[in-house]
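Okay, here's the structure, questions in a sec.
In this view, the complex is presented without one of its protein chains, the others remaining in place.
Letters A, B and C name the chains as they come in the text, with residue numbers starting at 1 for each one.
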Amino acid sequence: MSLAVVPEGSPLQAAHEEPDYIRAKSGVLSWVLTLDHKRIALLYLGTVTVTFFLGGIFALALRTELLVPEHGIMDAMTYNRMFTLHGVTMVFFFMIPAIPGVFGNFFIPLMIGAHDVAFPRLNLTSYYLYLFAVCLGLWGMIHGGTDTGWTFYTPYSTTTTTAVLPILAAAFVNGFSSILTGVNFIVTIHTLRAEGMHWMRLPLFVWGMYGTSVIQVLATPVIGITLALAGVEHFLGTGIFDPARGGDPILFQHLFWFYSHPAVYIMVLPAFSVASELIGAFTRKPLVGYKMIALSTFGIAFVGFLAWGHHLFTSGQSVVDAGVFGFLSMLIGIFTSIKVFNWVGSMYKAAIHMTTPFLYALGFLFLTVFGGMTGVALATISLDVHWQDTYFVVAHFHFIMAGAVVLMFLGGLHYWFPKMFGKTYPEGWGMIAATLVILGFIGTFTPQFFLGNEGMPRRYYSYPAHFQWLHVTSTIFAYILFMGLLLTLIYLVVALINGPRASNNPWGAPQYEWDTPSPPPEHNFSATPVINRDPYEYVGQEIIENAN
Amino acid sequence: MAAHAETHSHDSHDGKKHHGVGFYVGIWIVLLGFTGLTYGAAHVEMGAWNLPIALAIAIVKGTIVCLFFMHLWGDTRANQFVLILSLLFLILMCSMTIADVNTRFPLLAPPNSQRFMVSPRGQLE
Amino acid sequence: MIQAAAFYNDWMRKALNLPPQASTIAEQVDQLHFFVITVSTVAAVAIGLAGLFFFAKYRYRGKQMVGQNFQPGLWFEVVCVTGPLLFFLVWFFIGFKQYVEISTVPDDAMEVYVMGKKWMWKFAYPDGPNAVGVLRVPVGRPVKLLMTSRDVIHSFFIPAFRLKKDVVPGRYSELWFTATTPGSYEVFCAEYCGTGHSMMRAEVVAMKPDEFDAWLAAQRDASIARQQDSYQSSQEPPRTEANMVLQGQRLAGEKGCLKCHSVDGEPHIGPTWLGMYHRREQLSTGETIRIDEAYITESMMDPTAKLVAGYGPVMPTFMGKLTAPESAAIVEYIKSLRDPQLQAQPSEGPAYEPGRRP
Partner (left out) sequence: MQTDAIDAGHAPKEPHLRFQFSDSARQFHAAKFGMWLFLGQEVMFFSALFCAYAYYRNQFPDAFFRASQHLNTTFGLLETIDLLTSSLTVALAIHFIRQGKRGLTSVMLIITIACAFIFLVMHGHEYATEFHEGLLPGRFFHPEAHLEGPALPMESAMFFTCYFFLTVLHSIHVLIGIGVLSVVLAFNMRGKYSQAYYTHVEVGGLYWHLVDLIWIFLFPLLYLVT
């Protein structure tokens, strides 16, 4: 089904004899000390899959405990540690590094026609910082983990007796890894673009990575210093957040959310950019509103910095500040709606190819629209007073984080699987697993919206009996979701081992990364390529006037 | 070709004119002058104006160091934009947090903090 | 028309699984809630249907082809922005108006002290009984809760009233409501506070006004030793007086306040407490202020901050020596020391101008 015609004299010819990056070198050392951005991406993929399933197991344990109002399978303290570790593992060790680490590392150089990222050694350092952070986190988990929730609110986090310091250190070190990745990507995109690749020809994935890196560089240091302050406060009692000594716990919340709100955009912007790639490829037509989607990425990135106060509406923040933050939070909604309308608009008069990545993209569209709408509802201040810290908030951010980001991680993984490994995955199994995963998400988290409305607070180990039937439905679908994810892992690994060989451009997609052989050679291109067309422009295939 | 690349890379590093040693020493003296100014200004009692003046002098010194010592003067727009952006976010964070604590329900601030804003009815009349 | 609105309100409330609307503010918040949720669902369904329609109509059917390069003009982008933005801003303004209403306490609100402590809620009426876990409020009268916490951040959340406020240790946060229908409503702790976070529940019992007054009077007259704290917590001395004023009097004696402050009006080392509350005082800095609760609490913690003219800066600080409830009790005791003719005044909340706050 290879539709792309290989344009003559393109770098492809020269690159054919070179061995691809997997077989170029062999031996453990060549992987452990690699400077090749593609191999580092695979290292990230391995670690990220482990942390994702670890977080998933914690989530399943929580859901199983919540089947019954009182003591289920664990006691209160274990439950509290479990939801903290679920939060920390998912947020710091999966969401933030996943798409930038795996797909950003692998495809930014390929998409802009560069041989490698700007600072390969820095790239490897940031992977090892991330790995060191994961080990610190595991070491913390072995010591029982902490029970403060992933938000570490003081004065509880500074007075808890559980081992909170290793987890704080893990998040601190993870921050540096994501800063250095951000610096690396921004410099790569600025200085290593090939000839003819001016800004308006950048694929939307690269735009998304650029926006994400800006946030990573400017927001992450604030969480580094805040967690360090909390750690020193816990250890030395300096009184900076301690109310008994004139400190103010609400200052910690301000500093924490100044990072954590842009952090949710670090997680969701890469997902949006993968979605643009998928929709651009499978609608077989140039995306509607390319400029608007690119600019709205920066809209989200910068306005995202102004809206952290909507996490503090009921925390004793002043009414004036609540108003200002409420208003600014509304502005973010319009940038997401631009993206969604342009994606759906792109499907008009398209020639849609039904494949697993596109099924993930459709699921992503539904979950983003629904999650985004509930986000705007939460930003309405008087409604947030009722919903704050209830399951409504849990459902909202899982719709966006677990829904949009995980779906796009899987969609991207399937879309780029031939390019990364040179093998094709089984399409049939892909469809089944995708439906299971999407239905699992919707089934798990829709009941939680109603739980939140009824007033069920979050992080509750035991709850009044009238919430039980919603919890039971949510847990059943959680298991379906886990099955779907497990099935995906199985057939992808099987395809990795003995899947049929993939052609250079199995989807006939127009983007630049499909011009290289799959899997690409070690230095991507034998000679610096010359880009002479737009990323989503179909060259060399005739366009039938009446599309259907 | 190589010779060309050699000289090319020489001046391409620093497209702008070369400052002499005297120029840097001059900048250094200006900075010392401002340090003396800020030290002196601290001893002059100006009531509420002391903090803004001290900050203004510090900002002037900061920009001088950035522009001339760090060669930001003739540099590419990207480098300048990065610095301006990070200072913008610094000001954003501080102003929003302080605005919060000043306009809060009076008893919610730490017990004996003297806030600038006039709050309880007692102090109003 | 009203009948239809009531049906719509009730049907939507049940559809969204919302608890009964038991406070004045709950009604309005729910209406905004229904408006936001209906518009969101309509938009989500519209986008979903459009997506599915395009998916079905323009699906690739075997022939090798490419979609048309259809690029809508700028009008499409303008609609994508102004459409949602209009709704978002309307929601924001209604929401913010309601939030200001939620945060502005009416003057005549009856005041109750709430103490959040690791995994229990304790309530204290200024001139009435203490209670643990049960807060009795009259229907139809505004009630203000002055809340503080002894250890970590808790959050007083009443789903039926659609209200929640974080309870920050070391200072007071306030929450007010007016119950509309009698009944018992659950109270949860919404901010994670440790092992017993999910057990930290309480109950708000809304009673008819006359029933409530009768109950309050019965409690006060009987003034039998209130039931001991149901949870006997070690570090806290057992409370003998139920009434905060009596407790304040005992503490004032114990902590040595009465060595310098007289209670019967005659001058002493420190200013006399009789009639001090709401009195206008001239400070050593020449500024005149009207003594209120914030000033008294502040002077306890940092006496030299605002010194009354004519008195020396000799008072030691009580920061760290007095816990929040003890200082609140002393403040109540000072407030109760009125010249005989003012005695009959009902207990007044801390004196700050509600409307004054932004």
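Methods note: contacts are C-beta pairs under 8 Å (C-beta built on N, C-alpha and C of every residue); 3 or more make two chains touch, one makes a residue touch a chain.
The model shown is predicted, which means the values in this text are computed figures rather than measured ones.
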| item | value |
| --- | --- |
| Touch partners, limited to displayed chains, of the chain removed from view | A, B, C |
| Which of A:Ile40, A:Ala114, A:Val274 or A:Leu362 contacts the chain that the document leaves out | A:Ala114 |
| Positions on chain B contacted by the hidden chain, ascending | 1-2, 5-6, 8-10, 12-14, 18-19, 21, 24-25, 27-28, 31-32, 35, 38-39, 41-42, 45-46, 50-51, 54-55, 57-58, 61-62, 65-66, 68-71, 75-76, 78-79, 82-83, 85-87, 89-90, 93-94, 97-98, 101-102, 109-110, 112-116 |
| For chain C, the residues touching the chain missing from this view | 301-302, 304, 317, 319-320 |
| Touching residues (missing chain, whole complex) on chain A | 109, 114-120, 122, 179, 182-184, 186-187, 190-192, 195, 217-222, 224-226, 229, 232-233, 236-240, 242, 245-248, 251, 254-255, 258, 523, 527-528 |
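Keep this in mind: only the chains that are shown with their structure count from here on.
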| item | value |
| --- | --- |
| Top-ranked pair of chains - ranking by C-beta pairs in contact | A-C |
| Gap in Å, rounded to a whole number, between the CA centres of chain C and chain A | 38 |
| Residue numbers of chain B (touch at least two other chains) | 103, 105, 108-112 |
| Residues of chain A touching at least two other chains | 243, 250, 316, 318-320 |
| Partner chain C, residues of chain A touching it in the complex | 3, 76-77, 80, 147-149, 153, 155-156, 159-160, 243-244, 249-250, 283-286, 288-289, 292, 313-316, 318-320, 322-323, 326-327, 330-331, 333-334, 337-338, 340-342, 344-345, 347-354, 362, 365-366, 369-370, 373-374, 376-377, 379-386, 388-390, 450-451, 453-455, 457-464, 470, 538, 541-545, 547-548 |
| Residues of chain B touching chain A in the complex | 78, 85-86, 89, 92-93, 96-97, 99-105, 108-113 |
| In the complex with chain B, residue positions of chain A that touch it | 190, 218, 222, 243, 246-248, 250-251, 254-255, 258, 305-306, 309, 316-321, 324-325 |
